[in-house]
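Shown here: the complex without one of its protein chains, the others still in place.
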Amino acid sequence: MKNSLNKKLKVGIVGGTGYTGVELLRILLNHPMVEICAITSRKESGLDVEELYPNLRNRISLKFSSPDEVDLTICDVVFFATPHGVAMSQAKNLVDSGTKVIDLAADFRLKNKSVFEKWYKIPHECPDILENSEYGLVEINRHRISSANVIGNPGCYPTTVILGLTPLLENNNIFIDLNRIIADCKSGISGAGRKLETSSLFAESSDNFKAYGVLGHRHHPEIVSQLERISGNKVNLIFVPHLVPMIRGMFSTIYTKILPEYSNLDFQKVFEERYKDEFFIDVMPSGSFPETRSVRSSNNIRIAVHRPNNGDDLIILVIQDNLVKGAAGQAVQNMNILFDFPEATGLEQIAVLP
Amino acid sequence: MKNSLNKKLKVGIVGGTGYTGVELLRILLNHPMVEICAITSRKESGLDVEELYPNLRNRISLKFSSPDEVDLTICDVVFFATPHGVAMSQAKNLVDSGTKVIDLAADFRLKNKSVFEKWYKIPHECPDILENSEYGLVEINRHRISSANVIGNPGCYPTTVILGLTPLLENNNIFIDLNRIIADCKSGISGAGRKLETSSLFAESSDNFKAYGVLGHRHHPEIVSQLERISGNKVNLIFVPHLVPMIRGMFSTIYTKILPEYSNLDFQKVFEERYKDEFFIDVMPSGSFPETRSVRSSNNIRIAVHRPNNGDDLIILVIQDNLVKGAAGQAVQNMNILFDFPEATGLEQIAVLP
Amino acid sequence: MKNSLNKKLKVGIVGGTGYTGVELLRILLNHPMVEICAITSRKESGLDVEELYPNLRNRISLKFSSPDEVDLTICDVVFFATPHGVAMSQAKNLVDSGTKVIDLAADFRLKNKSVFEKWYKIPHECPDILENSEYGLVEINRHRISSANVIGNPGCYPTTVILGLTPLLENNNIFIDLNRIIADCKSGISGAGRKLETSSLFAESSDNFKAYGVLGHRHHPEIVSQLERISGNKVNLIFVPHLVPMIRGMFSTIYTKILPEYSNLDFQKVFEERYKDEFFIDVMPSGSFPETRSVRSSNNIRIAVHRPNNGDDLIILVIQDNLVKGAAGQAVQNMNILFDFPEATGLEQIAVLP
Partner (left out) sequence: MKNSLNKKLKVGIVGGTGYTGVELLRILLNHPMVEICAITSRKESGLDVEELYPNLRNRISLKFSSPDEVDLTICDVVFFATPHGVAMSQAKNLVDSGTKVIDLAADFRLKNKSVFEKWYKIPHECPDILENSEYGLVEINRHRISSANVIGNPGCYPTTVILGLTPLLENNNIFIDLNRIIADCKSGISGAGRKLETSSLFAESSDNFKAYGVLGHRHHPEIVSQLERISGNKVNLIFVPHLVPMIRGMFSTIYTKILPEYSNLDFQKVFEERYKDEFFIDVMPSGSFPETRSVRSSNNIRIAVHRPNNGDDLIILVIQDNLVKGAAGQAVQNMNILFDFPEATGLEQIAVLP
């Protein structure tokens, strides 16, 4: 590893102009152990970073570099905050140079190459690296992450749904009917990114609510593949994403059916036990109603477990900030694991409320 | 009936200070066949109505009257836009005088007196009138409404969920598993009314999303009792309401399981057939995504039917404006039926978009 | 005039895909005297209008036509809801055919051709028509409008600022210092239109407030030229527009200095007198605070006059819905004048609140 005890970690960011890019910068600039060496953007090359993101004025003196003129192999780690397909084209070169790769897009989220190609409509360029990459959901894969070279940072919806279901189906302890899982998910508008789309305009999306992607969303195979890996079983999932007129925040309402043989289990306790050592996961008291604002701008997940009338329905409510635990914060958490920093370094910020 | 061909209908409103009150006024002031005779409010008695609601300035010259000083029996119809419990205390007197009653609160929504008393924690004062009242969901009960004296105007959530499920379970044609219905519902903040509650403050509810009432919401028994009446069967429903940071609008995502024997049915057609003559119900083309803004300030319902991968899951998306079709608009629709006006009179306003 | 007593007015709309276009449709579809014959859009040609604007589903059966295939001279009146420069290219042909033209863009707002060309960076193609056109601010120019063939529909900011100042400077009664007028104006985001601009994205403009155009906004010369025409004097105006995170609504705070010789004047009365016969203008009681929501979706203007400590500062607060009185509503009001319909026809809709 290039990083030694006395030096700060050298960090590169590819494609730092979107919302995950600026969020990475906000977090990394507060991280005591890193130094940002380069941010690339083909389009904004030459522009002061602080020009694009006014919250960073006087806090960063870097310019966007053209991807062609920067040698990222001098970095200890490179984050890809790019569209799908970019990280896979550069990963081999970086890995060969001993540089770790954390991809915030989808290139390394789906282990199955053909599933990837079906959903993302591009061939996978480095299947061998894909095979050796790890899915960066720390609370599930912490140990495997620590020894990986390439991390596929989870999608925002998958982070909430997988963490909300894991205690119910891992280690061959399957407490719920794997054929009857429904995830009704709601995301803030920033989840659509900074792309110019009519539906993302304020005058179109404010004071409005809608569903989308009922017949197929790329996060569906990602969630299912992870749940199947964790449970060792086939999983059937109905997943409907919706858009909420708020900037940040994600809320997943997950409906499950308790298997008859586990009807006496204390599910509140199951969740509390599973996550008792997790700094970022808050299993709220029984009967709680988490609100997305309670994690705004923080890396926290909050989970509440509801069992109406003590019947066989178990409803799990999960919240996060889609840009932090659902993207940039989780990426930094992965970096902390990769470089053996205390896991919460740079991520202890308390949520902004109101 | 007091109303004759040559005179306008005399309308009274009890408790016109909340959001359903002002919405009733907005609609009724555009209704060509009515004259508003009295609006009562104990608290605002003596105040010009236009003082309380600045959108009505120069459009209405009435003052709020004290409930004690007005004889509402001169009215042809009285709307109650009051808290639960008020309409039941005055209904008998009005009905005896030949005045029709439309209650926008819950006093006449639940036919079963003991279910009412369990959920609303007050004794029902006029069980005989309750028995002869009708549930005012026009598209389901049109003919029974026309001959009723007292109408229980449906709750906002029930309107969407019942209309979203009716084509799947009425007339002994039960196409779905009645034990596996989930309604994940989302409402704009105006649904909480104009009451002073910390959670309804802008700084608390804006840029936020949350669930509430998972373990029991008063609309749950209302929905179930109607579905059971329509289907003639026992219905099991999971119902989770959520709050969306928008003023108006309601979105219900309803998850059902198609019974195996109906797997070849064209459900899009089932819905289109059922509602083809309904002016206010728009069954959107297959694969559509309704948005709440498309019905903002109008009495429309839009429904989209989704069947992922042509499997046995049928997902129904239903939207409305919670203050119009979910409250005041539906009340006026009931009035139109009661007095044999064309059903859409005063309700043809096109939704305001953007 | 093509229109006769027994027939509906034939209306055409050029460029009906933006927010003023859909708002025109919403208003005209409720107008009892008109029939929409054609809506053109080069880009959306062939598309059902209701596909683009879901609030219009089942309310209009027209398709967008290509501008090349429609003969608009069969219309009695054509609205241009287009970018600047389009109306001027078609006005001559239409006028020659006896078709009235109402341009919602800027082609006929500035009488001075060179001022127009300086601010809009395009040559004016029909200066002779410009000369004979009229500025469509009905409350100021009602009589001149009635006999014009081409109407330049006012900009949104100018509508509020001109109406807020007119009583103080018209007919050679100049009550205020014309060198010390400041208009601090605030607009909802829909004012920026439906164009794809990063700054109009929800995630950029929600929960945010900013100024723009301090050093030059195209509405500045429009306001000044009208105030100079009304006052017969040179006017010096500071005008700063701002963006408010709301869809609709415009608020102008206008700061003026009372001339010493008029310090005893009752300015509340001056405004009340001036606008006492105007259906759409509400001079609120002294000390009032108008709110934009009180005119949402309506054609009303509300004005409040404040004179702190009875000193020489006079502050005028003016509100409107920027898409109605600030655009489409005012255009229809102009049409009503042109065709001698009662002025409020189709425009009596009460504001939607909450």
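A, B and C are the chain letters, set down in written order, and residue numbers restart from 1 in every chain.
Just so it is clear, contacts are C-beta pairs under 8 Å (C-beta built on N, C-alpha and C of every residue); 3 or more make two chains touch, one makes a residue touch a chain.
The structure displayed is predicted, hence computed values, not measured ones.
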(request) Based on the whole complex, identify which of C:V22, C:A105, C:I223 or C:I247 touches the chain you can't see. (result) C:I247
(message) Touch as defined at the start, partner being the missing chain; which of B:L47, B:I74, B:I122 or B:L201 qualifies?
(response) B:L201
(request) Write down which of A:V22, A:V95, A:A211 or A:M250 is the residue touching the left-out chain. (result) A:V22
(message) Among A:K7, A:R57, A:K195 or A:K234, which one touches the chain that has been omitted from the display?
(response) A:R57
(message) Can you say which of A:K186, A:R293 or A:K325 touches the chain missing from this structure?
(response) A:R293
(message) Touching residues of chain A against the unshown chain: what are they?
(response) 19, 22, 26, 29-30, 53-59, 190, 206-207, 247-248, 282, 284, 290-291, 293-298, 302, 323, 348-354
(request) Write the list of chain B residues that the hidden chain touches. (result) 19, 188-190, 192, 194, 196-198, 200-207, 245-247
(request) In the full complex, which bits of chain C touch the chain not displayed? Write them out. (result) 180, 182, 184, 186, 188, 203-204, 206-212, 214-216, 238, 240, 242, 244-249, 251, 253, 255, 287, 289-293, 296, 306, 308-309, 313, 315, 317, 319, 354
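Keep in mind that, in the parts below, only the chains that are shown with their structure count from here on.
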(request) Would you identify the chain whose C-alpha centroid lies closest to the centroid of all protein C-alpha atoms displayed? (result) B
(message) If you average the CA coordinates per chain, which chain's centre is most distant from that of chain A?
(response) C
(message) Using mean CA coordinates as chain centres, what's the gap between chain B and chain C in Å?
(response) 37
(message) Taking the mean of the CA coordinates per chain, how far is chain A from chain B in Å?
(response) 40
(request) Scan chain A for residues touching two or more other chains and write them down. (result) 188, 203-204, 206-207, 245-247
